[in-house]
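Take a look at the structure below.
Removed from the display is one protein chain of the complex; every other protein chain stays in position.
We call the chains A, B and C, going by the order they appear; numbering starts again at 1 in every chain.
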Amino acid sequence: MIESLSPRLALLVPEMTLFVGAVVVAVLGLSKQRSVREALPFITCAALIASIVAVPFTWTDDNAQGAHLLLPMLGRFVKPLLAAMGVWLVLLSVGSVDRRMEELIARGRQPFDAQKVARGEYYAFFLLSLMGAMLLCNAHDLIWLFLAIELVSLPTYIMVAVGGNGSRPQEAAVKYFFLGAMSTAVFLYGFALLYGSTGSLELLVIRDSLATQAAGNGIDSLATIGIVLILLGLCFKITAVPMHFYAPDVYEGAPTHVTAFLSFVPKTAGFTALVLILTCVGWTGHALIAPDGVRVQYLGLPTPISAILWMIAVLTMTLGNLGALLQTSVKRMLAYSSIAHSGYLVLGLIAGAGAGIDALYLYLVAYGVMTIATFAALAAIERRGEEINSFSDLAGLRVRHPAMAWVIALCALSLVGMPPFIGFFGKIYLFIAAFEANQLGLVIAAVLNSAVSGLYYLRLALVPLVSPPSARSQEVTRVPSRWPQTAAIVCGVATIALSAAVGVLLQAVRTSTDSASASASHTSHSNHP
Amino acid sequence: MSEALSSAFTIAAPTQISIALAISAILFSLGLIGFLCRRNLIIMFLCTELMFQGAALAMIAFARMRMDVSGQVFVIFILTVAAAEAALALGLVVLLYRRRETLNSEAWADLGES
Amino acid sequence: MELIWLSIIIPVLTAGVIAISPSKHARNTAFAGSLLSLAALALFAWNFPAWKAGTYFPMTAGAHWVHGAGVSLSVGFDTVSLLLALLTAFLMPLCILGSFTAITDRVKEFYGWFLVLGSSILLAFAARDAILFYIGYEFTLVPMTLIVAIYGGTERRVAAIKMFLYTFLGSMFMLAALLYVGWEHRIASGAWNFDIDALTATAVRLPSATQYWLFAALMIGFAVKVPLFPLHTWLPLAHDQAPTAGSVILASALLKLGTYGNYRFALPMAPAGGAELMNVVAVLSIIAIIYASLICWVQTDAKKLIAYSSIAHLGLCMLGLFALNPMGAEGAVFYMVNHGLSTGALFLCIGMFYERYHTKDTDVLGGLAKRMPVWSCFMVFFTLASIGLPGLNGFVGEFLCLGGTFIAEHDANSGYPGVLGPWYAIVAGLGLIFAAMYLLILLGKIVWGPLREPHGDVSHGSHAAAPALPSDLGLREIAVLMPIAIACLWLGVQPKPMLDAISPCAQRMLVNYPAQVERVMAESIPVAPTPVITSMKTTLKVP
Partner (left out) sequence: MNGELSIPQVVIAPELAWVGLAILLPLLSAVVCAICGALRVKNKLPAIVTALALAISFVIIVQAYFAYSGPVQVPIFQWMTFQWGAGGPFHSFTANCSLYIDSLTLYWMLFVTGLGTLITIYASEYMEGDRGSGYSRFFFGISIFLFAMSALVLGDNLAMLYLGWEGVGLASYLLIGYNYDRPSAVAAAKKAFIMNRVGDLGLALGIFMLWANYGTIQYSELFAAMNSGGQSAVDWHISVIPFLLMLGAFGKSAQIPLFTWLPDAMEGPTPVSALIHAATMVTAGVYLIARLYPFFELHPEALATVAWIGCATALLAATIGMAQYDIKRVFAYSTISQLGYMFLGLGVGTTFGACYHTLTHAFFKALLFLTAGAIMHGFAGQLDLRKLSGLRHVAGWRIVSWTMFVGCLWLSAFPYTAAFFSKDAILLQALTSARADFRFLGWMGLFTAALTAYYTFRVWFRVCAGPVHFEAGSEGHHDHDDGHHAQDRRDAPGTHATFHPHAPRWAINGVLLILAIGALAVGLPAYKTVFMHEDNWAQQMIAHSSAYEGAGLADAHGHSDAPTPTMLGMDAHTGLTVVGSTASVGGILVAWFFHLRSRKSADQLRAALLRRWWLGWIPTAMEHKWYVDQIYHALFRLPMWIGAQILNFGDRHFLDGVLVDGIAKIPLALGRVFRPLYSGALQGYAVTMAGGVALVLAWASWVWLRGVH
């Protein structure tokens, strides 16, 4: 028992680092020293960087093999990814949390009141949520999976509520929380059914059990319904149809830095959870019983699940893009765009082990960079102390804030899938994966959707660069902190720079999921002769 | 006592499992229906708890069926998480109540497509 | 190989330099950069060992970029793509030189984007990898859209958005088709590889029903770019609104990406589809010729007129290409280059008087021969080149395109049967008459006749923002037009080297066609386009 525990613990060093960081920032947030409070984001960053550094040392092959994980090498890629994106998410929030209060304190209008400050808590929750997402990679049973997902979610509810001021974040929080709770119940019930069908909570056991079922007459209905419920429940996390309805409101209502967080971390967590669950199901070795009783070997997920995912993918990308067309609020538009991108990402889930999961994670990297850069650029500017909201605020942004205008335009182009930005490579590899899975229909749907998405992304690109400045946009100023701008520029440059390194990136993704495909396909042969 | 324990660990009849599962499904559905129909935030939250408990009951029933304790362990975790959610929910509800002085969920519909 | 990359990268680097240097140096820097790029390409072309080669040079594969996806950074030219790249690189410095006084606002961005545009086009022409081609092809949209949207006329945003979305939608189909071929290659060989030759080799072996769809998908993408008849409406608007340099490069290089795409991808990859659809494309091309010519006739806006004439001219180019015989293909490729020269020069000419009078309306302005004799000489010269006067460049392409169409008959002696023939050529030939009509009407209005100048703007430069320009062309403007004029004349008098260079490429492109066309003709009822699903199903199940 001890032998098996120590590798598991070693694998958790990054999470521990984050946990320590969370405790530290929570405590230091109560400090009366302004400089200490201002250092909180950077302490958070330090914790994140430390966790990145810890990964290669702790996530060795030996440790990973010893932990008996479903996807032994997944964490090696996903954890640094989460932490690295976390760094920019932190930086884009510098100076935002408690901003008004801190200004009042600085001007001496108000004394420091430990009861009212939220900055320490915010960063603590930030780290805890990221920690939850990281923990998902280590999940080896459903309990861990459930707890990790909840650990991702619960802090985000609070972050939405306390990260800004006014009633909109609170409205967003209440919607997010209540609907989130409902979705949790849905996938929890799915867990129960899956457990009932397979008799175990261990993912490896579930996988083998399902493989046995598949080898017989197919996965039984209890497990199928359970998996469908889990899928639907997790759709909430990945903002996919039919559980995406909250997203526009919450994204719009939440403060920009929280929106940025919401658009990446829970989504990555949701997809990782889905990858784990679907790896248990497996993308191969399923069979259809033809009417004449002959077994027909069938590639991909079992029919009902793949069909449901297919519908989810198509509907998600379509509804997301159609919704985004009509928006006048930039953040709300980006929320719909986030939904649409989830639809593309589901393609990777359908395509499955190997290329599909690779494409999924590659696209997550691309999407993370692009979306964080966009939100960072939005967070770096404000109008009369309020967040940027409508497109007319951005009109002619180039004149006063050229760098932010360019970043927004660049990211819009990357999001639409314009080469040679990273979004293009993400998309193209997703298409390749879909081809590998014979999902020509999905490719066509995605292609049409990409074309439709051009309608609104082009607007996002042209408004800051081309439109003449409006009366509203004349009042746009830069926020006091330079860090959001830095984050925007770095991520913006990354949308180009990463495409130069896309080969390296893809290689990294592959090594992390190679074992995934190996373990998923141990009962079957490879896709193609 | 030992007899009770041993009877607890004998394999339950399928009908009993079915009844337990049906109850769990009913609980879950009741929670869902309540969630959809009630407007009071606290009651809505309680309804989500009801759904959690439905899932938990199903878990216990299956654990019982499989003679496996891990399902029951899971239920303990579910209860814990539910408690955490309750704390969070109440905090949030208080926050909201302070701003609008109402617990009606319909008071919070500023966002959304105009 | 290094020289190719050099010529592609130099403009981008120059754009970078412009971005960080003060804006008063922008135009000179840009000019120098584009000249360097041209020099690099010219040096490569000078040493191009096989002007007669029908294959790529160099043959060595490029570095792998995205290993798993089979995308590699390989560039190379055959003579056709080299000619088109040379055309682009040749026009870049001239466009920049021509914009010295036209662009007064946001100067750095303009030259920066313009150079990036040039790089992107060069990359598309040079790419040996389908994805690399797509990157160059698609990215051209970004700088072009910005150039139109920032520096264009009053409706610039509508024009830019329409151009972007239209082309983007089309190229999405093309991308899907290319990926599909990549996938077929993956099935056949076990690895992803987007090398164009490899893809072509795979695609020609596909069942003809598949090729039909493949061709259609590729065609949609390229037809928007060409643009072919019903898909053309973005072009007049874009041309009308774009600044002069933008119009020039749009007409001369960007539209050629469409025809080049047909030459490089659609036709060689899906010969079965091409053979079946050749008459459809030909009919559309002919409609384009007649339709656009007639519209030209009643245009009063000089730029729109030239824009519509581009549609008509490229219709003829497509017709030649889809005659599917060497004469037509030679003519089409030759025409691609020469349409770029003469139409580009016409746009430059129109830009020059627009700079002076701020109007393109031929009802308001006219008789400029009195005021601007030198300009008038150039205008007349390029108009004649565009009309297709023998001895100038336009003629060779036009004549061969039309001839190719004419001889593409069922029982052609040329060894390349076709389903077009004299009737197609006769109707398309009406376009020659119309071209003379609308271009001479244009000349009659703006060059000849009594002098008419817009009211209130009689003295050039009275416009507040306009820089002082001489009433006739200055030396700089002559330096812009003169090289193009010389090229037009030279190619008209001495087309032989270029025809020889194109010939093997044209034959290589057409290698599968005689057999395919004969197959199509043999089937009295054309193959019903059976859904591609049937072929899908066969791959769906693992044997």
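As a working rule, contacts are C-beta pairs under 8 Å (C-beta built on N, C-alpha and C of every residue); 3 or more make two chains touch, one makes a residue touch a chain.
In this text, all values refer to a predicted model and were calculated from it rather than measured experimentally.
The hidden chain, counted over the whole complex, makes contact with A, B, C.
Considering the whole complex, the residue from B:Phe35, B:Phe52 or B:Phe74 that touches the absent chain is B:Phe35.
Between the chain not shown and the residues A:Ser6, A:Gln65, A:Asn165 or A:Asn217, the one that touches is A:Asn217. Residue C:Ala436 is the one among C:Leu6, C:Ala32, C:Ala436 or C:Met521 that touches the chain missing from this view.
Residues of subunit A that touch the chain left out of the display are 174-175, 178-179, 182-183, 186, 217-218, 221, 224-225, 228-229, 232, 236, 241-243, 245-246, 248-249, 288-289, 303-304, 307-308, 311, 319, 321-326, 452, 455. Residues 162, 165-166, 230, 233-234, 237, 291, 294-295, 297-299, 326-327, 330, 367, 369-370, 374, 384, 389-391, 395-396, 399-400, 402-403, 406-407, 409, 411-415, 422, 425-426, 429-430, 432-433, 436-437, 440-441, 443-444, 447-451, 493-496, 499-500, 502-503, 506-507 of subunit C touch the missing chain (whole complex, contact as defined above).
On the side of subunit B, touch with the chain left out of the figure occurs at residues 32, 35-37, 39, 105-106, 108-113.
Here is the rule we use: only the chains that are shown with their structure count from here on.
Comparing each chain's Cα centroid with the centroid of every protein Cα atom identifies chain A as the most central. For the pair subunit A and subunit C, the distance between mean C-alpha positions equals 42 Å. A separation of 65 Å divides the Cα centre of subunit B from that of subunit C.
Mean C-alpha position of subunit A lies 27 Å from that of subunit B. Subunit C has no residue in contact with two or more other chains.
Shown for subunit A are the residues in touch with two or more other chains, of which there are none. By the touch criterion given at the top, residues 296-299, 355, 358, 413, 416, 418-420, 424-425, 428-429, 431-432, 435-436, 438, 440, 443-444, 447-448, 450-451, 454-455, 458-459, 462, 465-467, 502-503, 506-507, 510, 525, 527-529 of subunit A touch subunit C in their complex.
Chain contact summary for the complex, subunit A toward subunit B: residues 141-143, 146-147, 150, 154, 157-158, 161, 167-168, 170-175, 177-178, 181-182, 184-186, 188-189, 191-193, 195-196, 199-201, 248-249, 252-253, 326.
By the touch criterion given at the top, residues 21, 24, 28, 31-32, 35, 41, 44-45, 48, 51-52, 54-56, 58-59, 61-63, 65-66, 68, 70-71, 73-74, 77-78, 81, 84-85, 88-89, 92, 95-96, 99-100, 105, 108-113 of subunit B touch subunit A in their complex.
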